[in-house]
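Each remark here refers to the structure printed beneath this line.
Of the protein chains in this complex, one is absent; all others appear in place.
Here the chain labels run A, B and C in written order, and each chain numbers its own residues starting at 1.
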């Protein structure tokens, strides 16, 4: 039992089954196979729109490649100061774009607001060609703080971006968790809200290594296929990413897995919040719980073999004492009960 | 039945089994798991040397990332004019290195020679800081022309590189095929011959997506882990690449699969060579056959549903009329017999 | 008469004379000439240290190239949120470094503090290889807000950087103004304080196009000459940058010019500050004055043909109403008197 990260969980059995099913016969490489085409079409159904879909193996690749077609190499991305693109990709967006700048923007609970974006833009006024021109707004759904944008919040942010001439990138490494939590149509959480490109994650939610970059305006996909290839992200045996998504969408598995992880996190959060001296740092809206324990408790729990990590964000409300606990589709009621029990006794 | 490419074949069942076996429990992400460590150690055994091993999913990533630590961003790579790094990676090495130059070098049968390398260097003399300084020799084993370097050829080339102050990169997307064909120890085909970094392929030979970048001098690995991460090539669920290599090395599977493909190619080559008017373009030393058919024959075979591609290399001896036929671990004696039969009748 | 920028002023006559003097005979290109060597040696004298000096034509080139050897392409630069490298170089540092990240840090009056740096680092903790590793602290002397670091402030910042494992870059586009204002030895404002590389500006202070990148530890210069060349910043007729610095250092011209501009700014600032309703935004320590005028005054002055620009910085204390007025070595007492007179009447 661990709350270290959703990527510590392995793959859902249905995903492995789908891979095994796909391992039949010789088929064209590089995405020319029927299964890839079928799954691409499935994405169009799920998102209720003709779109261009590209598969890659990691979220960092998806984000970096998507951004590289959404802005010029000297352009500027506005992103939350705690976002994955800013904090966790080892300057990957800068690499993929060929040197674009990220302007970190503050916002409560890991979320940006139209006012926050407007303020950041006002502080970095357009003076071509001196300042890097603001070109793209990068959002995350659900966020790195375990929160989610409502459909209307997302829509307002995209409108603000559009108004400022920015394209909109959505990092959806935990898009499934957000969709499951909101019960909203994928379309409402993406193109209908104004998102240009969605990086749709499978890996954190039961796949082995499967991410999809979805261009809702096929023309915007531009030269993505060249960029994916030169970055070494075009799989020759593409059917094996396609297969993962095939299994992922079957019978709504993707939403089931996410809902399970979300539910466990809610339980964990509620239980922790009820313990004297524990403070929940952000609303627990998906599968991540952030909490500050009384002094010594986290260490004590770790000494007992409980695995979870301290977490710092810029502008951290808890001054570096926050802990992050993540649930996955594999987390069980027993895991939660056992952890809460230990936490109560450690307090 | 197809001779299109070794990547049209799916995965060997043993590889899928190994993946399934690895899907147990929660384990650390990003390569911190025991299986990854076990398989890294296995590489050290196979290569009879303490080395640093990094897993990625594609050959393009392996090559590009390896090169990025082997030379500075303004350095020059010497590579065969028909090599994968030059012809097939959409300027990936240039991307990963941050702008290094590739100087294409000619050589018979897809192979470089010390004289060829010396000649290329003589034609691009060092005049710091004007010319891009020659910094790395990139070799391929087995080559894109289906040939192999003997241990002594490889050793001589590495010595020539060393003499000229070049590091040595070996693109081993088909290293298994070369090792099986030569019956040589992996160490003799790599570090003992003078190779600094080997990109060891699994994907073309029965894996799903598994390549290993092997630094024989651990210190040379330098900042590889940062470069892999920022390029989106660090898998969070790393155990699933490790598992593939686990299966790959078990009971010598890697050499068995390669030997099978090689044997099929030999048969195909011999059979085709015996047909009147068919010319074999290069010695068939691994699993690739290059041939020129009498006019109309290739088209006729394709019309019948036989799948294989025309192939062009710079300095092509066959003036653009060459065909490439690749065998995989899945190719059967029946496939060969059937194709040869069709070829004979089409002639 | 204009207060638009110090780069609106042309060249000091002494600089043009020095260029003319250098235009004699045929001399080696690319810096192999005697004058370049003489001036490089002059830098070592001025800075009281053996150092490696490289000439380029612009401040953006100096900063970008210097940073490119001070950190890896995936590293992170900490810089003031209002600094030139962050706000005014169109993502140049990201370009030159091959994708490094800039983390903007707040600080009063355009200045960083050790606490500010420590706080920024705490909010972006090292988690290799996930976050871009903090690698370099970039400071500006004098700052974009017209302020200066004292020797002890600079020393403390460099110590904090060293403690955190960061190299130190100093953008000295207005280094002369700072040196003149402080009356400090150039060495005390650079290597003795802990600076690794200084970008020493001449252009804003009477040269045509002359900047020097000074490595105080010659070994750190590493591959600068290759990087300068590939970026198109190696002049073939290098003597003509050397000549500018030759004239610049003669008889202390560089400090005289800077002192003159500083003195004019002091006068302007004092005069403006005495006008009812005018607020001086930052201490006027070099040749830049930042002020907020009563509503309509700035516009009125501009309508009369007075040239100066509104200026915005992130975290601007004046909410976007600030004006920037820059004096140069050409600014006269009459210019100041005339402007103050107009400002008084416009109030």
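Simple rule for what comes next: contacts are C-beta pairs under 8 Å (C-beta built on N, C-alpha and C of every residue); 3 or more make two chains touch, one makes a residue touch a chain.
Bear in mind the structure is a predicted one, so any value in this text is a computation, not a measurement.
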Absent-chain contact - pick from A:99, A:123 or A:172: A:99
Selected from C:56, C:102, C:121 or C:197 as touching the chain missing from the view: C:56
Identified contact with the non-displayed chain, of A:17, A:188, A:225 or A:279: A:225
Interface residues of chain C (partner: the chain not displayed): 1-2, 4-5, 7-11, 13, 16, 19-20, 22-30, 56-65, 89-92, 94-96, 203-204, 208-209, 226, 229-237, 239-240, 328, 330
Residues in chain B touching the chain absent from view: 73-76, 81, 87-91, 94-95, 97-104, 120, 122-125, 127, 129-133, 312-316, 320
Absent-chain interface as seen on chain A, which is shown: 72-74, 98-99, 128-130, 132-133, 223, 225-230, 234
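By definition in this document, only the chains that are shown with their structure count from here on.
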Chain centroid nearest the full-protein CA centroid: A
Most distant chain from chain C, judged by the mean position of its C-alpha atoms: B
Whole-Å separation of chain centres (CA-atom averages), chain A against chain B: 34
Chain B and chain C: spacing of chain centres that average the CA atoms, whole Å: 50
Touching two or more other chains - residue numbers and ranges from chain A: 89-91, 94-95
